[in-house]
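Please find one structure pasted underneath; my questions will follow.
Only one protein chain is missing; all other protein chains are in place.
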Amino acid sequence: MAINLKPLGSRVVVEPIESEDVTPGGIVLPETAKEKPQKGKVLSVGPGDRDDKGNRISMDVKVGDVVLFAKYAGTEIKVDGKKLLILRESDLLAIVE
Amino acid sequence: MAINLKPLGSRVVVEPIESEDVTPGGIVLPETAKEKPQKGKVLSVGPGDRDDKGNRISMDVKVGDVVLFAKYAGTEIKVDGKKLLILRESDLLAIVE
Amino acid sequence: MAINLKPLGSRVVVEPIESEDVTPGGIVLPETAKEKPQKGKVLSVGPGDRDDKGNRISMDVKVGDVVLFAKYAGTEIKVDGKKLLILRESDLLAIVE
Amino acid sequence: MAINLKPLGSRVVVEPIESEDVTPGGIVLPETAKEKPQKGKVLSVGPGDRDDKGNRISMDVKVGDVVLFAKYAGTEIKVDGKKLLILRESDLLAIVE
Amino acid sequence: MAINLKPLGSRVVVEPIESEDVTPGGIVLPETAKEKPQKGKVLSVGPGDRDDKGNRISMDVKVGDVVLFAKYAGTEIKVDGKKLLILRESDLLAIVE
Amino acid sequence: MAINLKPLGSRVVVEPIESEDVTPGGIVLPETAKEKPQKGKVLSVGPGDRDDKGNRISMDVKVGDVVLFAKYAGTEIKVDGKKLLILRESDLLAIVE
Partner (left out) sequence: MAINLKPLGSRVVVEPIESEDVTPGGIVLPETAKEKPQKGKVLSVGPGDRDDKGNRISMDVKVGDVVLFAKYAGTEIKVDGKKLLILRESDLLAIVE
């Protein structure tokens, strides 16, 4: 999928990675029983916020990173029927390596 | 349409781009069933906020950019019967390219 | 009308410009059915706020500008029976040219 | 009246100027029907707040100025049975000249 | 009374000065009908807050000053059965001279 | 009791000093009738917060100081069955000398 979103400031576009739909006992859960995902893949990275002198502050995440973020953080958008999130880098908690 | 609004500070004037009115099944939705638009075209760009020294911080968006923004962000105004939004650049999430 | 108000800091005195009282169908609306005005003329401009060094930050609007501002922004005062608004420049959204 | 209050920081002591008690039709309004005054005379001016270097930021109002301020701003005190207000200069909207 | 409290930062210890208990008509008011005092005597003064460089910002009030402060400001403590207040200097409104 | 807690930043570890359990009339109060203590002994002091340049801001209290603090300030922890408080130095009101 070609991503054509250029996030502004320190924002990143993240594609949520859904957890598996099957519980240990093999029961498929309907959508409402699942928590909103907390893990996602970085699809696009903004240029960074500007510091007091107007210089860009470099970003710590890069395209392809798998990141953790708090539930409900960011803004949900739909691109080609897919749910994506736009988050500020400061809302990202950790990179999964 | 000639836009004669000069936004102040880091504000931009955005013309919302409505999503299509027809659902996949072909049913035309009445206005109240549609979400407020999250996409828009930049019609006018302010000079930028001033930093601590009084210098302008340059803007990252330009006239003609298609931008995403959170629902309910900004102030709605009517110009010639058209609904426009005045938003701070920091309320813009991403540029659609 | 001679305006004898000297706004403090980055404030401006604005005279609201009422929208027309007649709807497209020709019905005159009573006052309560009208929205508070969002457009106004700048009557007086303050000297600007001071930066960290105590220097004035110059103002971007000038007397005579027609400006847009969010509904309910600022403080309403009455001068000679006329309703005026005192707003901070940061509450002004755009200059109408 | 000798005012013996030395306001601290950027505060000023203001004596509210009541509007006239008589409506256009000549009816004397009881106290509760009147709005709290928004106009007052500056009786005393503080030395100004300190900036980051510890220097005083000079005040823009002086003793004797008639000023406008938002309803309910500041702290009401009673001196010799008289109601006075102590306000921060930033709560003052404009000087009436 | 020897005060043995050394306030920290920009705090001061204030002993509230109660208003008289007798109304103009000579009626003694029970405690609950009286407002909390707004006037007090400075018993002890802290060393001042530190600025960004770690230097102390000098205090504007000194021991013995009679000061005004907003109702409910500060923290009430009891020392030897006496009610005292610890307030930040920024909560003091004015010095009564 | 050996305290083995190293507070972070500008925090201090304080051991609350309970007021006497006996009222003037000699009645022993049950625990719920007593206010939470406002006085305590400093057991451990953090290295201080960092200023904008990354240098430590030195602390004003030291181990052994008896300090006053607002009710409910800080975080209560239990060490060896003892209730201790971890507070920021800015939550301390005064040193009792």
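We just call them A, B, C, D, E and F in the order they show up, numbering each chain from 1.
Going forward, a residue touches a chain if its C-beta (ideal position, glycine included) is under 8 Å from a C-beta of that chain, and two chains touch if they have at least 3 such contacts.
Remember, predicted model here, so these are calculated numbers, not experimental data.
Subunit F residues in contact with the hidden partner, per the touch definition given at the top, are 4-9, 11, 13, 44, 46-47, 50, 52-54, 75, 77, 86. Residues of subunit A that touch the chain left out of the display are 38, 51-52, 55, 57-58, 60-61, 67-68, 70, 89-90, 92-97.
Note that only the chains that are shown with their structure count from here on.
Under the touch definition stated at the top, subunit B and subunit E share no contacting partner at all. Under the touch definition stated at the top, subunit C and subunit F share no contacting partner at all. When every chain is reduced to the mean of its CA atoms, the largest separation from subunit D belongs to A.
For the pair subunit C and subunit D, the distance between C-alpha centroids works out to 23 Å.
Distance from the subunit A centre to the subunit C centre is 42 Å, each centre being the mean of its Cα atoms.
Counting partner chains per residue, subunit A has no residue touching two or more of them. Taken chain by chain, the contacts run in an open path, each chain touching the next and the two ends left apart. By the contact rule set out at the top, the touching chain pairs are A-B, B-C, C-D, D-E, E-F.
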